[in-house]
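Only one protein chain is missing from this complex, and each of the others stays in its spot.
Each chain gets a letter, A, B and C, in the order it is written, and its residues are counted from 1.
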């Protein structure tokens, strides 16, 4: 069943609130963060208003209820990514936190001097800097897989770089700059042939295409709630039980321990081992509502919508004179996220001028500075779409882009 | 001006929602987490409903507004703890996260083999385990200051344990088991005489007594939003600028970098250096509302209320036959938080039975297992008070405690 | 939901007068269990003759529910074969998950713990002795996600 973005929009209070100069909000910065539906907003409010308590420790009613909701959220997430065990789901602060967790636990334990970590050229800083830091700590080496001219991962190059030295392939599911979707199934298969583990940065992919950790057989999956209709301050790390059990803990504190003595401690079982301190209880509970909302729309329908938008956007934007789009020009294995520059107008100017038409796009390096250099640009503008975006908004974007130029030209007099 | 808890309660929707069997909720687990006033709940809802966007990167209206609110929240916090510079305030996930941040940055850089970290015997696991982990990583040594028979920090013992080997004194502002408040001014003075830094675990102290980082001259201060009327998933680390500049970063990712190359990176300036990834934007913004609410009540008034409750509770509870209270028996330098056991009824049974009278108390080890051993108990019940608690609730607690016994006796037949 | 659902008379009775309490002179199997959260500790001693439990005793500290549950457990195990014990274990686990368990009527006062399912935070207390025993009977095959 096709999504009806008009109807979906009605579930998101921001669209009614943010009409400016008679123009509706065209929100195209979904790659950065998404808006929240009423069910998610209400979930937090209702929880705080009528059943708030801490988790895991309280005997009393409120705490028992909160614990029940919190752990039910974990099941919702486990189910969403098809994890074998609920305890393979760790709640973190966000995708960045999830990846750092892996670097500090699995990385520090299993990746040493001379070992290699394979990345793509188009990773987000969050999937680069933790490994650069690990490199500094341990002397491991980062190896980058080349991109094809069409800005896809060069699988031949990946094959040639995989070796017995490879301990981890840390790769994005979908690039937040190029829109490129990587072939995770194949990457896992190839990596596992070399006994290397695979971390999938799912921050962009998961919200738009869902994910099946068992089908892909990936070892780690990181993603963020706020990029998939959920609250800020919540992320997920899926990790295989066998790995979770074998690595040291991440943060120390309450809940992650079994016994503490003045001179030592033992760690709690999964998933608690990796959840030190009071978690973002309300955030996690509301995040489950976001997932349920997405499931209500139907992941298949979301994927179909994404495809339709991608095709239309590529068609309408590529045909605009003076635009340069960075990333694959064909809709296969590509998300509805488009980085571009228009004429020689600086991306900041583009974003400012579009903002005046109440169109929100991103401008800058998108936390991918090295890639910017590969692309030969200082910055790009980026329009990224989600379930509430209509094809018509692509036309609005197109027309408004033309205005940019006219505006700056006109001003010269 | 004296606080009026009845009136304050009206600001917290949960109290209307949680009437059970005609009994109002007597919420006495404030040491674990506090309830939320309407202004805080509404702040999150309003933000998501009408002005949500990401921070620090967006050119467009929503993002500019969100950034403004987020950074204004930082100023609110800086002002609340009287920081010299706004950039000395780092937003984290919670007190636990804040302390781990210090262990991983300051600890890993400046505390080596043979160096000593001084703690009290009554630290929360969150201020023990990160140091136990550092001990494992670096060979630093943990040194515990003895307690006096009255369960206060033995300052003579502290003096004798401070030495040139001491690199850090990591100490709670107020014990979450004993209620003991430490003399932070004096501790900082003594530690600084030995060029040791001081980390104050303010998770319990800050919500009830406020804090002045400049007056105490502490080097680090950690606390959590959720224990002071704010949302879950937000914490604060105050750290002195000179330290923040000198230590390595914590998590790697977006926002915490200045430049990233494929083979290295440079870090951003404070506070961003320590805030990798998309932060808990809504949580932080609502947290500022919680602080403003507390400031509206007046910190002085909160302190006076705490004192009044403490005096009354000590009086009423100590006079109850069969109760054992762990912690100082006098109200000076002591918070309104009481760990106890009643007759030989297990704390879990006490909590379950009190829960039936709609009284929420904690039972267990309160994330302080080693202290439980010092106290010679397996667990305790704990009643902890806050701004919405009335003295009458102490009487209700007292009467209900008596019921516990009668209930279990009666059941025997 | 009533507090009596948790503190059934028979449970409080088992707590106040635990059956088979105290360390025996000798035993074949000994196993210790702890709940780090509440500090409860339990030690179980089994004597097995011809594959049948001839004696089962315990000692420990704990709340009403955990002590009573251990007491009931010892009673329901005596006279059972190791194979039967596995069945009892999995039955009790099912009971505490809120599932129907007709056989449970036969196990001493086990059925009294049905009410504990309404108090999720106390289920752990009720299971402490049983989970501990499970650790000593390797093949007992109750799984947990």
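Everything below uses one rule, namely that a residue touches a chain if its C-beta (ideal position, glycine included) is under 8 Å from a C-beta of that chain, and two chains touch if they have at least 3 such contacts.
Values in this document were obtained by computation on a predicted structure and should not be read as measured data.
Q: Counting contacts across the entire complex, name the shown chains the missing chain touches.
A: A, B
Q: Among B:50, B:67 or B:82, single out the residue that touches the unshown chain.
A: Residue touching the absent chain, from the options given: B:67.
Q: I'm checking contacts with the chain that's been left out. Which of B:50, B:86 or B:373 qualifies?
A: Residue touching the chain left out of view: B:86.
Q: For the full complex, which residue in B:3, B:43, B:59 or B:218 touches the chain that was left out?
A: Looking across B:3, B:43, B:59 or B:218, the contact with the absent chain belongs to B:59.
Q: Please identify, in ascending order, the residues of chain B that touch the omitted chain?
A: The list for chain B reads 57-59, 63-64, 67-68, 85-87, 257-259, 268.
Q: Identify the residues of chain A touching the omitted chain, counting contacts across the whole complex.
A: 346-349, 352-353, 356, 363-365, 369, 372, 377-379, 407-408, 411-413
Operating definition for what follows: only the chains that are shown with their structure count from here on.
Q: Would you kindly tell me how far, in whole Å, the mean C-alpha position of chain C lies from that of chain A?
A: The answer is 46 Å.
Q: Please work out the Cα centroid separation of chain B and chain C, and write it as a whole number of Å.
A: Inter-chain centre distance comes to 38 Å.
Q: Measuring from the mean C-alpha position of chain A to the mean C-alpha position of chain B, what distance in angstrom results?
A: It comes to 31 Å between the two C-alpha centres.
Q: Please set out, as single numbers or ranges, the residues of chain B touching at least two other chains.
A: Each of 348, 352, 363-364, 369 in chain B touches at least two other chains.
Q: Of all residues in chain C, which are in touch with two or more distinct other chains?
A: Residues 36-37, 119, 122 of chain C touch two or more partner chains.
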